[in-house]
Each structure stands twice: as structure tokens, then as C-alpha cells.
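Omission of a single protein chain aside, the complex is shown with its protein chains in their original locations.
Lettered A, B and C in written order, each chain numbered from 1.
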Amino acid sequence: MLIEKYAIQEHNNSAATAHQRRFEQLAGQVPQVDSLLQKLVDFQIAIPSWALGTGGTRFGRFSGGGEPRSLEEKIEDVGLLHTLNRSSDAVSLHIPWDIPTSAASLKALAAQFGLHFDAMNSNTFQDQPEQAHSYKFGSLQHTDKAVRKQAIEHNIEVIRYGQELGSNVLSVWLADGSSFPGQLNFRKAYQRTLESLQEIYAALPGDWKVFIEYKAFEPNFYSTTVGDWGQSYTLATKLGSKAYTLVDLGHHLPNANIEQIVALLLNEGKLGGFHFNDSKYGDDDLTTGSINPYQLFLIFNELVEGMDARGMNHVSDLGWMIDASHNVKDPLEDLLQAVEAIKIAYAQALLVNTKALQEAQEQNDVTMAQEILQQAYRTDVRPLVAEARLRAGGALQPLHLFRSLKVRDRLVKERGAGAVATGL
Amino acid sequence: MLIEKYAIQEHNNSAATAHQRRFEQLAGQVPQVDSLLQKLVDFQIAIPSWALGTGGTRFGRFSGGGEPRSLEEKIEDVGLLHTLNRSSDAVSLHIPWDIPTSAASLKALAAQFGLHFDAMNSNTFQDQPEQAHSYKFGSLQHTDKAVRKQAIEHNIEVIRYGQELGSNVLSVWLADGSSFPGQLNFRKAYQRTLESLQEIYAALPGDWKVFIEYKAFEPNFYSTTVGDWGQSYTLATKLGSKAYTLVDLGHHLPNANIEQIVALLLNEGKLGGFHFNDSKYGDDDLTTGSINPYQLFLIFNELVEGMDARGMNHVSDLGWMIDASHNVKDPLEDLLQAVEAIKIAYAQALLVNTKALQEAQEQNDVTMAQEILQQAYRTDVRPLVAEARLRAGGALQPLHLFRSLKVRDRLVKERGAGAVATGL
Amino acid sequence: MLIEKYAIQEHNNSAATAHQRRFEQLAGQVPQVDSLLQKLVDFQIAIPSWALGTGGTRFGRFSGGGEPRSLEEKIEDVGLLHTLNRSSDAVSLHIPWDIPTSAASLKALAAQFGLHFDAMNSNTFQDQPEQAHSYKFGSLQHTDKAVRKQAIEHNIEVIRYGQELGSNVLSVWLADGSSFPGQLNFRKAYQRTLESLQEIYAALPGDWKVFIEYKAFEPNFYSTTVGDWGQSYTLATKLGSKAYTLVDLGHHLPNANIEQIVALLLNEGKLGGFHFNDSKYGDDDLTTGSINPYQLFLIFNELVEGMDARGMNHVSDLGWMIDASHNVKDPLEDLLQAVEAIKIAYAQALLVNTKALQEAQEQNDVTMAQEILQQAYRTDVRPLVAEARLRAGGALQPLHLFRSLKVRDRLVKERGAGAVATGL
Partner (left out) sequence: MLIEKYAIQEHNNSAATAHQRRFEQLAGQVPQVDSLLQKLVDFQIAIPSWALGTGGTRFGRFSGGGEPRSLEEKIEDVGLLHTLNRSSDAVSLHIPWDIPTSAASLKALAAQFGLHFDAMNSNTFQDQPEQAHSYKFGSLQHTDKAVRKQAIEHNIEVIRYGQELGSNVLSVWLADGSSFPGQLNFRKAYQRTLESLQEIYAALPGDWKVFIEYKAFEPNFYSTTVGDWGQSYTLATKLGSKAYTLVDLGHHLPNANIEQIVALLLNEGKLGGFHFNDSKYGDDDLTTGSINPYQLFLIFNELVEGMDARGMNHVSDLGWMIDASHNVKDPLEDLLQAVEAIKIAYAQALLVNTKALQEAQEQNDVTMAQEILQQAYRTDVRPLVAEARLRAGGALQPLHLFRSLKVRDRLVKERGAGAVATGL
């Protein structure tokens, strides 16, 4: 289905007065508000193809209906989101779940929605039906050279698909590790992983990056071979200047100070990008900003300050992507909430009075430093985010419009109540 | 397949001399060794039917072969284990994964292996094909009375199956909870859960118990409705004298002092039983004793001391069950390792010089209290465990014999390389 | 020093226009704004006497100057805070750090500032110079009856001091526990603690309450004898209707869902009160709302909903107290920030559309439930909190006024740069 321009126009008209009043009240207090709004307009977050269906746990999936039945329908779903919020202009594919039959026609379809293809994700944590070797005991770390070779070639194949689609990033997440003490020689597993990554790196086109994702633990694991930012960082450093660390917010031990990790990786020139989600206990893949929105703000505070200090482009110098599992909410509604939460955090971070903060820091005026951060955080920036959306041609209240247009009902009608997303 | 008596005999003969020497060296240092050995002989751990196949995560299962294709073959697998170690004389079933076609013939089959049926487990965390209502938003806590009713009736049905099989315990584990702040009214969810449990409790036969399992978190959760021992305890107390708390070692927040919880529940007369496993990060369902064997010993130390203080029967007054997921090991081998680890911890706890420990405690002689505990723990009690197994008619080295008899190969031959366990 | 009425008046006048504009913009969107403001006016948070000086760690304290040198100066400091924010009308004393020489004159002094005396805190975690027995191995749990007796009598003495001062709550926090496995018999330690508490309870005046604080861990500990809400709850239940559980936000294991604990305790009628602070890793005693303000809001959301459901009085039916350690900020500034954070969270919770939330919950509309909570949370309620303060006679911007009046400088002048708070 398509959301027509006039539907958005109508929605915006009906909400315009109230919005205008709120926006103007706030705008008066924001220095250089137009420049800030432009940053909000420009900032885009990629949607992963696997987040468009209901996610599950080891016990099962409780799917809703109307989920995309094909790669094309996934593109359409992201198109829907982008039409509403003008903030999700890219889709991140996963191979082999999303192998295009024709890259050219898929690119054309995406372009119709103003979308392009962001990071390509490989999968060596599941066995596919036709596969010669099993990843039961790992992939790039595997003791058997043949398994490693298969996993390396798969990654190179993913790059190839990505090239056809106009992507320029390979994102590597490994479920490699062990379940029991003694199962693995940590040293050799690290070394084999490095050598495998070097072969993949050698196949990377000149204008591509590779992101090495780390993860502290998986259910039923005792160790993960790329377990923390330090391990990812050493691998990325050994690989070369096109290799970076990817930070997934859910992939840390309890109480980790993620904002500090972000600041340090940025400082070392090795931060590649983000997977946004939130969590209460482990890698819960909940909607970003739903559990600890202040943490999300603190991370953006480091990003804005750090990128500005290095003269980086907020939009294009890091990869921004959602990675969540929508088990009890409508995936599209959940993604709208996630993008909103990210833009709110970004807007708050842009509001921080950096000069005053640095002065407070220099003087160890801790009270004032906290006041300055919280002054930005406590500001209700939703009118700014809405205004940016308005200027970009999106809806003032995307979720509200999604519901009033009965999008899900129409998708169920189109695709069926039993339509379950392909892939994960 | 069956393991013949003579195979065990032969194995024991070949290992007898070495065993005898080691046993005698140790026996001399153990007071009342025969009484201790009898306790080891008597102590039995139930095997859950779902642990007989390869377990999985949300990404998939990497099954081996020769897994039981039917409930009968599951009984046979437990029979195999019990033949080898004489320590697993019961099986714990899970409904609807294990609905017997004929309870009578299943009982007869089990009896052939010297097995009986321990706690019956209900399942309201998955939707079954024929089911009228979904458990997507919980079962006993559900806002919709019809869903609660369905879940209550399912539990009562499980009791009925259990009665036919000679079980006398219903074990209730709920995946009820929420994924996001605001999703649930904690108070009402607790109240609804209590009322549902009360209906189930009313259907409990006079000589039955019900175990309320708690769990701190599940992947993708923000809250679980029976989240800690305190919640389970208040529910069990309100239900009545047949309701108890079940402790699963993996169901705690990081760093929880489980041995203390065990001691307190025992003291309150509300400890029902155990699910044994081990974990590094979350509810990892790894082999018990594989990650932190000292913790397992400390738990048994509380159990032995506390049960003795209350005049409880070690074998029958608490429920003992393994609950693990065997993802990278042969499930039967893994279960042999688990039972061995439990018996070792039990034997070490029996070795603790309780009188000396109490004296050290009274005098706050912390150094000596640690010495006394570690004196028991550091003792290599494997000869005692092996001797008990020998006296009970089992194999001196069950895992060794399992491998030398090529049990798995024979099961694969019988059942096929693609045989994947029914149920989970 | 005193802050004169006219200083506040002047400050408020200068900030009035800007405040008035912001308040009116918000007030239009708030239903029953006057009733809400009255709740904010009424809500008071007690200040603990030990928070008025710089706190420390095991390595030392880095004191600022001008700290209160006597109990009287502590009262003056709380008076200062209350003059500024009209939200801290009580002080919580700690015996033996705060033994009054004359209760009558202390009460009179407090009354001058509009202050009264909230919960009285006993101390059996430190040895005092004149003390007969040491608490090295615990107090109410101690194996030696004489030590327990001393600790019991100390608590009864604290009640006596409290009676003279007009308090009606005894708050008991124990550092009782153990450092090593084996040191303690958990069961006996619990039993002895219960019996000691029963003796204290017997001495409790008819209109008093006793709060049993729990704590998951202390540095250098292996177990704490009142370690979680479940243990506190069973103790409070056994003691009787005047005994309640006290929740300190920092006293939990990593990732604990504190808002759920609060909801359950409230539901059981056993929630007594709160110690507010925040933490990143352990019991960090940082400013409440400085690390995870959304959690603070979620807790208040449970409190408001739960208290309203039980017809409880927000002000007087629970005890509200700050318990933090001000190591790198001026303690008075830090307390102003803490009180502000609490009032913001309370105001946000009052803004939650309870009816709409309950409807969303009944329908398992998880998306909408999150929207409703975050609609309240994202609102910038600072103008409401400021207006309430204004109506109560306080300063629009307490921290700003504190700095512009150079309060700390004046205190340093009065009391000396080396004045270090008595007690902790």
C-alpha cells in the first residue's frame, strides 16, 4: 500500500495550529534553530529488513498479520515508514534472508520510495538448507579450514550483492564462541577469526567499510570470540583503515558505560556505526529509548561532541541503524517509536550548551555540568522533531496517522492475516 | 537399544583394581563411609523429557542424530542413563510435548527401566496449533478471562495426565510478564496470577504438591510476573500448604546469592525442589557444575545442613531435576556429566564436618569456617560416587562406557541421523 | 546564615515574566492543574543529617568547607534548603552521630525553620569508642547474645530520642552479613535477627512504625542478612502491622526491576518508605535522577497509581527521604538537585493519563501504553514544579539563587574552610 501525499497534508493541516504554537514557544529559546532543524531533517536511520516482521524467542513467534512476504514488500514497508517520518531513507539487508532476484529492479523499487541500501549483513550463525558445512561450532573461528572458507566466501558473496545494490558497508556479526570452559582455545579462535577477516577484508572494494560487531554474550554461551569493544578494536586495527567497530547498545555486560566506549572509539577513529535498541537485562532488542532514554541521550551527547571535534559529518560518517525485535508490538509502529526516540535524543544532544559544559568541566563544577546536560535533556524537544519532519514533507504525528489510516488493517487485507515475514 | 548387564559387568571388572585402590585410600579418611555411600546410592535426579534432544536458541538448533522420535524412545533414553549411573530413576514430562497415548503402557515401559514419573510440567508459554486463545500477552496473568481459563484448564489437564502416570507434583513455570514499561499493571497481573493459581490449586489431588517457579528475566522482557523467590513465596504462602517454590539455578539476577535463598526457603518450609543447570551470563541452561562448581557445592551444603536440621528425607522431601539445554554436546553425554556433577557436590556436602563448622561459626572463626568447607570441597570424592554407583549396579565410569559401547552410533542406526527429538 | 524573604522575593520578581510565560503555556495542557500544583506543594522529602557534609569512600573524604559543625548547624542547613525550595520540611537524624543535648531546644530550633523530625536511624555498623562489644561480626544477627542485647538496646535508645523529638519512625539498616562462605549459618542468622527485631518491635510506641531496610550487598561482603525485599518482607510480616519494608534505590542487584518491587510491596501493604539516590554500578549513593531519571519516573508512576488505588495519602502514608553521598559536589547544591529531580518525577507521574493507560493495558495495546507513559515523561514539567514552589513561598530557581547569594562562601566564612560535618 501507499500513503498518499494528500493524506499527510490533511493530517498536518488538522494538527498545524497546535503544533505551530508549541513549536514557536520552544523555538524562541533555541539558538540557531534553523540550523538545528536542518540537522534533524538530514539525520536518517536505516531500517533492517528483519525488523519488519514479528520477532521471536526460542519458544516461538507470535506473529501479527500483514507482514511482508517478499523482499519487495519489505522495501514497501520501509517506504511506508519513510513516507511518514522522512527519517528512514535506507534499508539494511541480510543475506541469505534477502537475496534479490534482480538487483536492478530492487534498486529501482527502492528509489521510488527515496530509499537506498545501507550496510549489508552476513549470516554465519545459522545453517542454511543447501549448506555444505555446519556453523554449530562457529564460522570464522572454526577449527576446520573448510568451514572457515565457506564462511569467508559467504561474506564475499554478501559484498557482491551489496555492490549491485549500491551499498558500501559490510557488517559482520559472529555468533562464534563457546558454551563451556575448555571447548575453545581463546587464542587460536581469535587468531583464526582474524585471518578469516583478513581474507574478507582483502575482497572489500576500495570505497567500502567493514564493521566488526562485538557482543558480550549470547544465551547458552560461555564466551564469545568478539566479546567486547577491545577485541573488535584490535581486530579492526589489524585489518586496516577500512575496518571499524560497530556498537550495538544491547551487546554489553551489565552496567557497562556505553557512552564512554563510544567516546573512546570515536577518539581512536575506529567507531563505525550503531545498532539502536534498548534492554533491561541482556540483549533484549527492545525499542530504543523505551527502557533508559537518558542513556540514549548521553550517547548522542558524546557523538555530537566527538564528531564535531573531529569535523565529522553527522549523517554520513557513521552508520545509523535500528536493530530490534518486535515481539509484542506492531513492527511498523515500533519502528516509528524507535526513530522518534533517536531523533529526540539527537535533538536534545544538539541543544547541549557545549561551551558552557566545557567551562564547567574545566573548573570541575560538577553541579553545573549536570545542570547543563539536564537542561537540554529535560527540554521537550518533540515540537522541534515534528517541525523538522514537517519541513521534510513527513507527518507531524506519524504514529497517529499510521493508526488513523488503518495501515495495518490494509496490509492485512493486502497480504493476509497469516502473512509472516520471510527470514528471521 | 538396551545396555546389557554383562557390558556393565565387563566394564566394571576392567576398571575394578584402579577404582578399588582409589576408593580404599579415600574411605579410610571418611567417617561412617557406608552410611554416606548409602545416601549416594539413594539420591536420584529426574531427567526432563525435553533434555534428550539437542536444544536451540532463537537462531536455530544444530541437532545431532539418533534423538528420540517418540515419548517411548524418550523413556528408553532415560532408561539408558539410569542403567549406566543408577541415579536417574525418574522422568519429568512436559505437556503437550509428551502426551501419552496410553498411560498404562507408558508406566509399564518406564517400570521396565526402573523409572517412575516425577513432576509434570505445563506449558502456557507457547501457542499450540489447535489452541483457541494466544499466550502472546501471558497466560495466568492475562487481562482476558478466557485466556486465563484456557491456561487454568490446561494445568488441570496436566494434573490429570500426571495422576494416570503416578506423578504427584505439578510444576508451573510462566513466561508471563511484559516487554515494556506501561504494558502491564504489576499489581493486577500479580493478582490475576494468584487467582488463576488458586483455581489450579483447588484441582490439586490431596497428595500432590504444586511448585511455583520464578525467573528474573527472559530475553526481550522488561518484567516477569513471578520474578524472584519473594514473589513465588508470597504466592505459595497464599495458596496453602501444598504449594512450594521451585528454584532453577539459572533464574536469578547477576551475583545473586542462591545458597542463601535456598537456606531461607528451606527455613520457611517453602522450598519445593530444584532445576539444576549452570550459567555464565543469563539463563544459559548449561551443564550444572560446568561453570561454577563451588556454588553447586555451597547450595548442597545448605541443603544437607538445612534438611538434617528439619529432619527431612534427602531423597523424597524435595524435588531434584535437571533442566538444561544441550546445544553443543550429545544430550545423553551431557546428562551423564550433569548427574555426576550433582552427586559430587552432594558427596562433598556430606563430607562437611558440620559440628566443627558450627563451632567455628559460633566463635566467628572465619578462617577456620572456610578451611572446613574447602577441606570437604577439595577432597576428590569421585571414588565415593563411583563406589556408590558400583554398589547400585551401575557403571564405574558411565561416560567412558557410553562411548566405548558406541551408544550414540547405535541410536543413530536405530533412529536415523535426522531423528530430532519431539517437543522443544 | 539565613536567607531573607526579600532575597527570594527579589529573585522571583526577576524571573517572574519568563516563568509565567512558560507556566501558562504548559498549564493549558494540564487537566486540573491547580489540584496537581497543590499535590506538588504538599509533597515533602526529608533530608538526612549525614548528607549535609561531604561524603567519602574507604580511601578518604575530600571535604569542601563551611560544613555544619554541630547538630544545630545541620538543622540550619536543612532550614536553608527548605527556605529555598519549600520541599524539605523534615530532617532525619542518625544516632549516635546526632544525639541532641536538649531535645526541647532542638525541636524549637527546627520549628523556627518549619522543620520536624522524620525517621530516626540507628547505627550498629560501626563501633563507637565507649562501646562494650564490637559489631565486627554483626549486630542483631550476632552469635553472642551480649552483642545482640547491646544492639537491641541501642535501637530502643534511638526510639527514645525520637520520641523526644516528635518522630514516629525507626529506620533499621543492618550491615549484618558475612564475607565468606561458611562464615555464617544463614538460617540461624535470620532467626537471631528476627528475634532481635521482635524485642525492638516490642519497645515501639503505639503510633510508631519500624522500617526494615534491605541491601543486596556491601563491599567486601558475600552475604547480607537482610538482602532483598523478600527477606525484609518476611521479617516485617512476622513482626506485625507496624513493621514495613524500606526501599533504598541503590540496594539491588544489577538490572533489578525496582518499580515492580515497589508495586508488589504496596499491594501487600508492606511498603514503608524510600531512600532516594541513583547508581551506575553498586550502591553508589549518587544524586537521585542523575543516572537513570526514567527509572525514577517509573517508580513514581507505580507509587501514584498504587497509592491512589489504595486510597493512601501521598504525603504522609509513606516515608520519603534522600540518602546519598555528596563526594564531588557541594552537598547543599546536590540536595537541591535531588529534591528537584524527585519533584519532577512526581509531577510527570501525576501527568500520566491513568484511565487511558489502563485501557491500553486491558487491550494489550503495548505501543499505546508506551506512548502514554512517555507523553507524560517527555513533558517538560519544570514550570509546574517551579510554580508550586512559588505558591509555597520558595524560590523559582533554588540552585541559581543559592549561587547568586553565595551561600557556600558565607557558610565558609561563618564556619571556617576546614569545617567538616560531624558524624559520617
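Rule of thumb we're sticking to: a residue touches a chain if its C-beta (ideal position, glycine included) is under 8 Å from a C-beta of that chain, and two chains touch if they have at least 3 such contacts.
Everything numeric here is computed off the predicted structure, so don't read it as measured data.
> Out of C:Gly65, C:Gly114 or C:Gly282, which touches the unshown chain?
Counting the whole complex, the residue in contact with the absent chain is C:Gly282.
> So which of B:Glu157, B:Asp317 or B:Glu371 would be touching the chain we can't see?
B:Glu371
> For the chain left off this view, which of A:Leu239, A:Ile291 or A:Ala369 is in contact with it?
Only one listed residue reaches the unshown chain, and that is A:Ala369.
> Quickly run down the residues of subunit A that touch the omitted chain.
136-137, 143, 178-188, 190-191, 216-217, 222-223, 227-231, 233-234, 253-257, 259-260, 263-264, 266-268, 294, 298, 302, 305-306, 309, 357-358, 360-364, 366, 369-370, 372-373
> Pick out the residues on subunit C that sit against the missing chain.
55-60, 62, 125-127, 134-137, 175, 179-181, 183, 216-223, 254, 280-287, 290-291, 325, 327-329
> For the chain that got dropped from the picture, name the residues of subunit B it touches.
These residues of subunit B touch the chain that is not shown: 25, 254-255, 257, 280-281, 287, 290-295, 328-330, 333-334, 337, 344, 364, 366-367, 370-371, 374, 377-380, 382, 399.
In this text, only the chains that are shown with their structure count from here on.
> Where the centre means the average of the CA atoms, what chain is farthest from subunit C?
Max centre-to-centre separation from subunit C belongs to B.
> If I count C-beta pairs in contact for every pair of chains, which pair wins?
B-C
> Out of subunit B, which residues touch more than one other chain, so two or more?
Answer for subunit B, listing residues that touch two or more other chains: 136-137, 178-181, 183, 216-217, 222-223, 254.
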